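For this view, one protein chain was removed and the others were kept in their places.
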Amino acid sequence: MSFRSGRHFLQIPGPTNIPDRVLRAMDSPIIDHRGQDFARLVLDIFAGLKTVFKTSADIIIFPSSGTGAWEAALVNTLSPGDKVLMFETGHFATLWFQMATQLGIAAEFVPGDWRHGVDPEQVENLLSADRGHIIKAVAVVHNETSTGVTSRIGEIRKAMDRTAHPALLMVDTISSLASIDYRHDEWGVDVTVACSQKGLMLPPGLGFNAVSAKARAAAKTARMPKSYWNWNEMIANNKSGFFPYTPATNMLFGLREALLMMQEEGLDNVFARHARLSEATRRAVRAWGLEILCLNPEEYSNVLTAVLMPEGHDADRFRELVLQRFDMSLGTGLTKLKGRVFRIGHLGDFNELMLAGSLCGVEMGLTAAGVPHKNGGVLAALDYLSADNTMRETSRITARSA
Amino acid sequence: MSFRSGRHFLQIPGPTNIPDRVLRAMDSPIIDHRGQDFARLVLDIFAGLKTVFKTSADIIIFPSSGTGAWEAALVNTLSPGDKVLMFETGHFATLWFQMATQLGIAAEFVPGDWRHGVDPEQVENLLSADRGHIIKAVAVVHNETSTGVTSRIGEIRKAMDRTAHPALLMVDTISSLASIDYRHDEWGVDVTVACSQKGLMLPPGLGFNAVSAKARAAAKTARMPKSYWNWNEMIANNKSGFFPYTPATNMLFGLREALLMMQEEGLDNVFARHARLSEATRRAVRAWGLEILCLNPEEYSNVLTAVLMPEGHDADRFRELVLQRFDMSLGTGLTKLKGRVFRIGHLGDFNELMLAGSLCGVEMGLTAAGVPHKNGGVLAALDYLSADNTMRETSRITARSA
Amino acid sequence: MSFRSGRHFLQIPGPTNIPDRVLRAMDSPIIDHRGQDFARLVLDIFAGLKTVFKTSADIIIFPSSGTGAWEAALVNTLSPGDKVLMFETGHFATLWFQMATQLGIAAEFVPGDWRHGVDPEQVENLLSADRGHIIKAVAVVHNETSTGVTSRIGEIRKAMDRTAHPALLMVDTISSLASIDYRHDEWGVDVTVACSQKGLMLPPGLGFNAVSAKARAAAKTARMPKSYWNWNEMIANNKSGFFPYTPATNMLFGLREALLMMQEEGLDNVFARHARLSEATRRAVRAWGLEILCLNPEEYSNVLTAVLMPEGHDADRFRELVLQRFDMSLGTGLTKLKGRVFRIGHLGDFNELMLAGSLCGVEMGLTAAGVPHKNGGVLAALDYLSADNTMRETSRITARSA
Partner (left out) sequence: MSFRSGRHFLQIPGPTNIPDRVLRAMDSPIIDHRGQDFARLVLDIFAGLKTVFKTSADIIIFPSSGTGAWEAALVNTLSPGDKVLMFETGHFATLWFQMATQLGIAAEFVPGDWRHGVDPEQVENLLSADRGHIIKAVAVVHNETSTGVTSRIGEIRKAMDRTAHPALLMVDTISSLASIDYRHDEWGVDVTVACSQKGLMLPPGLGFNAVSAKARAAAKTARMPKSYWNWNEMIANNKSGFFPYTPATNMLFGLREALLMMQEEGLDNVFARHARLSEATRRAVRAWGLEILCLNPEEYSNVLTAVLMPEGHDADRFRELVLQRFDMSLGTGLTKLKGRVFRIGHLGDFNELMLAGSLCGVEMGLTAAGVPHKNGGVLAALDYLSADNTMRETSRITARSA
C-alpha cells in the first residue's frame, strides 16, 4: 500500500485496536515462567478475569486463538458420538459446528437465517423433546461476529431450566466478553469460550475457558482424546501461579494491563459505552436508508453492526474503496453474506470521536462508491451522541441484562 | 481525569500526534555519541533535513525547544543595540519580539491586528525609508500559530529585494516547516528557525537554525554573548557527524524515522494533504456560521484554523466541555485572544478520518455548549473530502508557493 | 522481589531474551488479518522460515506453545493405537511420550539415562526388528532442554535408511531450531516440531510444524480426531497469505523482524556463535571442577549446559541465592534431576560479555553458597573467548553437522 499518514481506522469487529498501554506492557523483557514474579502476575490475572467473566469458577488460559478455546470446550466435556445442539446463527456458529463434526461429535445444527439469535423457546422445545437426555450439551454463540446479532443467554438458560434437562450450556463469548454484559455464574453457563483480541483489547493469542463444577464433573468421564487442551493439569498448576507448559508470557503482561484498564473504567461503564456507540451507529445506518442485518431489536449487537448493501452493489468493492481512500478497514461479509454486507466494529478501546470519524468514512465511502443513500447518517449519530446519554444507557443495559 | 477509553484527539496546533513509528524509533537503547554508528545517524539526518528546509546551507540542531532556536538566530547574528524589524502578527511574534528586547536588541515592533500576516508592501516601505541601513534584520513568523495566519515569505523576499536593503531575513517556521511549502534557499532566507514538535512529528526537544552564507558572515562580527547557541563549533563538529556537547540522541533516532516517513510520503503530498484538510476545516467553520480569525484568504493557514466564538460565549468554557465530553484537546486563545477563539490543529501525522472525527467533536461540542451555530459543518467537510481533491490541491499549492 | 537495578540476566534455556528490535516490531498497531498488508507479511515470513528450517516443504504456524506443535505432529499423522517409538532422553521427551499416550497412541518409550542422546544404532536395531512395519513413527527430541544433550539427527536418519523401514521421522527442535544446525530436507525429517521462544528470539505463543510430502500423505489416512491442529486447511489458506482462524498477528510482526535479524547475522554465524559460547561455558564448568550432565562430547548442547551439583548441595537453593544476590535466573532441574542440576542457557540473542557476566554470576554464586569449587571457571572461559575462535568454530560446526 502507498504511504498513509495518520492513524489507520481499524473498524473490523476484531482484532480490535490495542491500547498503547497494553502494547507497552507487552513490550517488556520476558521473565522466567517458573519464578515467583511470574506466579504473582498469574494470580493477579486470574483474580481480574473472574470479575470479567463474573464467575468464581475456574478459568483456563490457553496459548491459542479463540478457535482453540472452542476445541477445548468440546474435547474436555464430550465423548465421541455425543450429541450436541448447535444453532446456525451465522458464520462462526457454523465453524464451531463443523469443528464438532470433524472431531466426531454428533452435532445437530438447528438451521437459522443469519439474522436472528438463538430462540430460547426453540431451545426449550428441543430439550423437552429429548426425553432420554441424549443431548449432552447446548452450544450457543453469544454474539455472532458475522452478523451483529446477540443471543439472549439469560433467557436461554431459563428455557433450559424449565425443561430440567441436564445438558451442559456452552457459550462462545469470543466477541462479547468485556463488551456486552455477560454472567457466567448467574446464567449457569458450564463452559464459556473466550479470547484475547476483542473486548479484552489484546492481540490474538490467548483462548479462555471458564468452567463450572458441572463441566468439570462431565470432564471426568469425557473420552475425547486430549492433551494440550486438558483442563485438569492446567487448573492444578494454575493454583500456584504456574502452567503445565510454556505460557504466552508477554500476552499475560498485556492482559494484566487490560484488566487494570477495565477496572479503572468500571465494567458497567464499558458496557454502557458499547451500548451508546452501537446505538449511534444504528441511527446512522437508518438515516442512510440502509438496512441493519439483525432483524430483532432485542438482539442488536453492541459490538458490531452488519449493514446490508443495496441490491446491485458489492460490499467488498465498497470496503476496498473505503480502505484506499480513507484508510479504514471495515469487516467483510463472510460466506453466505459475501459481498452483501459490510460490518462496522465499534468495540474495544473506542470512543465517540473514533466512531464519528468511522461513520464519516462510511458516509464518504457510500458517496464515493455511488451507493444510493441519504447523507444524514453522521448527523443522526452526532445528534444522539451530543446529548449526554451515559446515564440512560447504563440503566438500559442493566435492565436488559437482568 | 477520569478514565477515557480509546484515543485522545490531540487537535492543538502542536505538539502534534507522534506517529507510532517515530515513538518506536525513539524507544531504543541509547548509543555512544562519540562512536561511528552515531556519526552515520547524524550525517543521514542532515541530508534529510536539507530536503525539508529546501536548502544546501548549514543546518544546526540544538537540544532545545523552538524558543531556543529563536534565541540562537538573534545572538549569532546581532550585537547589543542592533535594530531589528519585527511584526505583530500574533502571540508568538510578540514573544519573539519580547525576547529580542530582553536580550538588548533594539527591536521595532510593527503593530498588527492579529488577523493578517506581514504585509510585503509595508516591509518594502520600511526598508526603503531606512536609507542608512540601520536595520540589521527583518524577522517574520511564517505561520503564526496563535492566529492561523500564514505570512507570504516569497513575496516579502521580493519586497526586500526591490529595496536592495542588506538586512538579514529571519523566518520562524516553527509551525510551518514540513506542513506548508517552505524554501530556505529559493526565498533567500538567512536564518530559518524551526523545531521538532509540529510538522516534523516529534516530541518537543529539538530546535533548528538553517543559516545562509550571509548569516554566517554576519555572525563573524556579531557581539551578543553566546556559547550554547554558538553556530560555529556546531557546524565544525557536525561535519564529521558529531556535536560539541551531548546531543539528544533518542530525539535524533526519532528524527531519522520522521524524515524517512516524509520521504516515503513525498513532501509535495504532505503539503497537499495539509491543504486539503485545512480547506475542509474552513468549509466546516463557514457552514457552522462561525468566523475564521484570518481575514485574508491568501493567508489562510494549512496548519491550524483559529475560529472566533460568537459574542457572549467563552471559547475556553467550550474547549473544556469538548475535552470532558469528547476527549479532544483544542488550542486555546492566547493573551489578546483569550476566550475569544479556539484553534483546531490539522497538521502533522493526520488524515481525513481523524479530521472528520475532530470536526464532529467540534460540532457536538457547539451543540452541547449551546453555542449558536448551524449543524452543517461536518457535512460540508465530508462533501469536500469525499470528492477526490488530491490533484487539485497539489496544483493549487504549487501555484501559490511560486 | 525488592527493586533491582539494571538488567536481569535471564539464563534459563528459554524463553530467551527478546531483542529490542523484536519487541518494538511487536509493539505496533494491529492490522486487518484479512487485508493485503497482512498477506504480504505472511508470505514474507514463510519465505524466511524455509531458510531456517532448511526446507522447501510446507510449514505450519499455530497460535500455540511448542506443546501444541507436538500434538499437531501426532494427530495429523497417526491413528488411535498406532505404534510410535520414543526415547527417554529427558524431561521433555517424557512429556511428549505422555502426551502421545494420553492421546491414545501406543507409544513405546525406550529407556534412557538422561545423560545421552538417542543412540542411532539402537534406532536401527529396533526398526530392523520390526519386520511387520508396525511402527508408524520414530519421534526424537533434537536438543533435550532438560539435560543439555543434543541427539544426532543426521545419524539417526542414516540408521533408519539402513533398515529401509517406512516409519516417519518426527523431530522436536523446540530448543534447537535457529541455534544449532538443523536440516529438515537433507535429513529427511517428516515432521519438525518447533516454537517461537528459543532460537527464534520471540515470546512464547507460536508453534510450528514443517511437514514432508510423506507426512502429508500419512495425514490423508490418519484417523486421530483433529480440527485446530489440522494441517490441510492451514496449508490451503496459507498459500494466499491467510489463515483459517485468527492468527497471532503481533507475534508475526515479531517473527518477521527476528527472521530479518537472522538473515543479517547469517545462519552459519548464528550457529558458530552458539558453538563458541557453549564451548566457553563448558570450559568454565570443568575449571570449576563441576560435572557436565551430558556424558558424550559428541552430544554436547550448544544451547544450554546442565551442571551437576556436588553431592549434598541443592541446586535450587543455589539458584535461589543467585537470583536474590545477582539477579540472574538459571534453569532448574526438572523431575528426576530436581535439585541435582542447574542449567545455564546460552542461546538466542546473546553474546560474549552477556555470557561472561552470567558465568561470573555462577562463580560468585558458588562461592556465596559455599559450594565446593575452584574459582578458575570465568578465567578459563575468558581465555577461550579472548582468542578469536570465530573461524575455528564455524568449521567445527560444519564438520559435525555433515
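We just call them A, B and C in the order they show up, numbering each chain from 1.
One rule holds for everything that comes next: a contact is a pair of C-beta atoms (placed from the backbone, for glycine too) under 8 Å apart; a residue touches a chain by one contact, two chains touch by 3 or more.
Model, not experiment: these values are computed from the prediction.
Could you tell me which of B:I45, B:M251 or B:L347 touches the chain that is not displayed?
Residue touching the absent chain, from the options given: B:M251.
Sort through C:R4, C:H133 or C:K338 and give me the one touching the missing partner chain.
C:R4
Which chain C residues touch the hidden chain?
3-7, 9, 17, 27, 261, 264-266, 269-270, 273, 325-328, 349-354, 356-358, 360-361, 363-365, 367-368, 375, 378-379, 382, 385-386, 388
For chain A, which residues lie in contact with the unshown chain of the complex?
20, 24, 27-29
Touching the missing chain, which residues of chain B?
Residues 1, 7-8, 10, 12, 14-18, 23-24, 26-37, 62-68, 70-71, 75, 80, 95, 98-99, 102-104, 195, 197, 203-205, 224-228, 230, 245-251, 323, 329, 332 of chain B touch the chain absent from view.
Definition applied: only the chains that are shown with their structure count from here on.
Chain C and chain B are one sequence twice: same or different residues at the contact, by the over-half rule?
Since more than half of the residue numbers are used by both chains, the interface counts as same.
Just by CA atoms, which chain is the most central one?
When every chain is reduced to its C-alpha mean, the one closest to the whole-protein mean is A.
Max contacts between which two chains?
The chain pair with the largest number of C-beta contacts is A-C.
Quick one: report the Å distance separating chain A from chain C, using the average Cα coordinate of each chain.
Between these chains, centre-to-centre, one finds 35 Å.
Roughly how far is chain B from chain C, going centre to centre by Cα mean, in whole Å?
54
Specify, in ascending order, the residues of chain A that touch 2 or more different other chains.
7, 17, 27
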